[in-house]
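Note that one protein chain is taken out, while the other chains of the complex remain in position.
After this line comes subunit A, so read on.
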Amino acid sequence: MEFPAALFPSYFGAGPPREEGGPAPVAGWGEHGQVLEGGPGRRQAQPAFVPRRGATGERWEAADAAAVPVLLPSAGCWIPSPAPQDILYRSGLCKKLRAGKSGATLDFARQLGHFFVDHPEDAFGSLGQLLHKNFYLGNSKLKRPARSSTIRMTALVEDIDRLEARRGCPRQHLASRLRWFSHLCRDWLFEVPLGLLADCLHEELMQQWSDLLFDDSLTGGALAWLPPEDGRTPVGRLVHPGGQAMNHLYFQDVVLEELPRARGSPAEFELSGRIRQVAAARVDGEDFVGVRSDYHCGVWRVPGRTGAAPAPLQVIRTDVPASCLTVSPHLPGELSVCTQSGTVYLWSVETGLQQLRHDPQTMFFRDHSPWRWSDFTAHPRVLSCADRTGLQCLDARAPKKCHFDLFKVGEEAGCQQGERVVLPMYLGRAHPSQYLVTTQFSVYVLDERLPLVPVLKWAHMMKAPPLFAHVMPGNPGRSHQVLLGASRTQELLLLQYRGKRSSSRGGSQSACQLAGTPQKLHSIAGCLQHLPTQLPHRQHLLQQRLAAPAAGLAATLQEDGLHKSMLVFQLSEAGDVFCQRLTHKAAQPPAPPSRDEDTTAPGSSPLFEAPASSPQGLAAALRYRRWLRAFSRACREPPRHTWHPSLSQRRLFTRRDLEGPAGPSSLQRQMRQRLHQAMREGGRIQRWEPLAVQPPPLPQTLEPAEGPDPLSARLTAAWGGDWEQWWEERSSFSVAQRQRALRERRRRQKRARGCRSLSASFTSSLTYQSELSELSDAGTSLLSPGCPPILSQESSPPAGSPAIRSPPASPAPDEALLSSQSLRCRGIPKERRKTLRDYLSVWAEGPPEPPEPPGSQASQLCIPSSQSQLSSASQPRRKRPRMGF
């Protein structure tokens, strides 16, 4: 692709952004930005100028008054994610107190109370058992001998009830009895020390709250459209998540008619975690679909011909939540993965994982967000990686040495203070060297060949940051369509930009221009005003359902003959997929006050009032009726558990898991024997290697040398049965020591937060998937707290070919034994498995560092760039504080 002969003029500065920032509601209007000579002159003698923004674009008009559902709502009620009122304090008193003050108050006490009530075993389990003799719950007076060692709880409960009744009263005083009791037992009653528990809960609440404000785990969107291969048959495929926990992956055939219609039943895969992102790319006529959940990423291959079944290829699991998964548009079966620990991997289905970068710090200045992103570039071996501060490109053949800066939040791109990268996207389908970067304020188009200077910049004015983007390349000489989507507000914006002259000059490259005006498309919630009024409570449910944050965006262009139209699909967090059609109007002088000004005025609902006027309107109305009926059916079903949903254990394991292993392998038998022996002797197993293997010298352990650690002593005692005696000895230990140990453990697990209740593997409902699930379950759950988190990988071997193992992390036998399955085989009850694993993990050695690719040829392989000299990679750079950014 040629480089434009001349670019629009712009200043270039370095350093932190100077312009003061802030959301500006109209910042994108009324500006040409710059002009450049170009295009055919009107009169030969005079130069003709084209603006950077404001050139005429294509006209797209919405065909319907609102978005129309594509699929019927799934059975079973949707579980909304927590709303602000769930975790914020909402007492009237408190509201008054903080009126004027900005910021929200988290209702911490209520949540802690919930925890004690919902999980009494976890909160007070051991002490409760030990002390239950000393608590008396009856009404009668206690007799003398018992009185010295027993507390009557009834009075306490009465006091608490009284307190509850007076809640909100400003003059409430604690009953002295309660105060006395809490003083007495605050330090020892709780299974987890109260201070620590409170810390953890507060942290979790803060996390939930920040997710409510901005949830970046959805970045990229969980909806993909796989167009028909030849473009002749109007049947494409929609890949979307569904189910109550959004953990089912569907590949649904969709026929593109006036209203897109689902055909046949979808191919369905049940996964073990909530699906956060679905990414797809077409290479050599085949679609590769990458699916990301918090701790697992998987890749499917979908053959081009219609009707062919999607085939799962590989699954990897991460110790730290993955934040990005993109599929290579260049090479089949290549993906890039980022985790929140700041690691970027190139993942090839054939050769496994290659770590390209590991840097928990952000690139250009300090920013707290652990979000990372990565995508492909025009060079198949060069990947971009991004964090909130900017983008760098690095060569996978020598990632440490060869990289250049593509985008920086700073004066280089004319950013505002506080601006942060939200979504980078490779625009390869429109132009091989162009890149889209969105921030909360602006959208940028970058050209790899001219790094740091955006070739296009526009303030998008969206109310929420655009987390989703989709590009539809236009034919040569036409403009490309870019769709931006926000999550919380469901906003959808259509932009057009041009990189080629549309004139008779032969379509040579010209500088990028933003064409036409941005256009707002219908959001899902927008259809509410067109729907017939419902009963109040149902109206409320409907409103809640339709206003669920958007979770994905996909679109396709459809051309038949002269008619060109665009279909835009939007996915909501509730799993609903809505669709709208935009029709292309041939360029013409602005029409007299157009029809749309009347039809979309608030209050009118042409969908239901005048369905007969057009057959299309009728079809949409019918579609709505069907959807509403199915929706109300799904919601009428009484929820089985009135308080909180719980998952049955059966769901956590596949049937085959529950049947038990066919027979333990010799290694497993041996290990079981050793375990039994160790238990009998009351000893501990230091290493899990088979006895035949010469044990390597013990690593420096984390524990001090004096005696067995308290946990193992407690476990030993617990297995031995004389636990109470152990406790009495133990109670002399200082609480501070316990706190320290737990805090340490918490710190280790802090990053690995998330949806733990779902089983630890991808599973699927299709039978030929079973080996995949089995492998991933029996695989390597690495418990190496000290070392940097690594990806452990399992693969499902294609039939007839040998199993592929990733080179970096071949699981050591002890790790395999620690998996939940193997522990279960040993008859260790579920609730103890975690403890045992934690205990044993102290002894597990960290796996070896993945080997660096040989760098001998590095200088030759380098992507040459002027920037690469500036930032020599080897020396660790210190990040500047975020002053001024």
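Operating definition for what follows: a contact is a pair of C-beta atoms (placed from the backbone, for glycine too) under 8 Å apart; a residue touches a chain by one contact, two chains touch by 3 or more; residues count from 1.
We adopt the following convention: contacts and distances are computed from a predicted model.
Chemist: Quick one: find the hidden chain's UniProt protein name among "Translation initiation factor eIF2B subunit beta", "Aspartate aminotransferase", "TAF1A polymerase" or "SEH1 like nucleoporin".
Modeler: Missing chain, per its UniProt entry: "TAF1A polymerase".
Chemist: Out of A:63, A:409, A:452 or A:717, which touches the unshown chain?
Modeler: Only one of A:63, A:409, A:452 or A:717 touches the chain omitted from view, namely A:452.
Chemist: Among A:378, A:409 or A:515, which residue is in touch with the absent chain?
Modeler: A:378
Chemist: Using the document's definition of touch, tell me which of A:119, A:162 or A:520 contacts the absent chain.
Modeler: Counting the whole complex, the residue in contact with the absent chain is A:520.
Chemist: Over the whole complex, note the residues of subunit A touching the chain we left out.
Modeler: Those residues of subunit A that touch the unshown chain are 1-14, 18, 20-27, 29-37, 42-43, 45-51, 54, 284-285, 329-332, 378-381, 397, 412, 428, 432-433, 449-453, 461, 493, 517-520, 590-594, 596-597, 600, 857, 860-861, 863-867.
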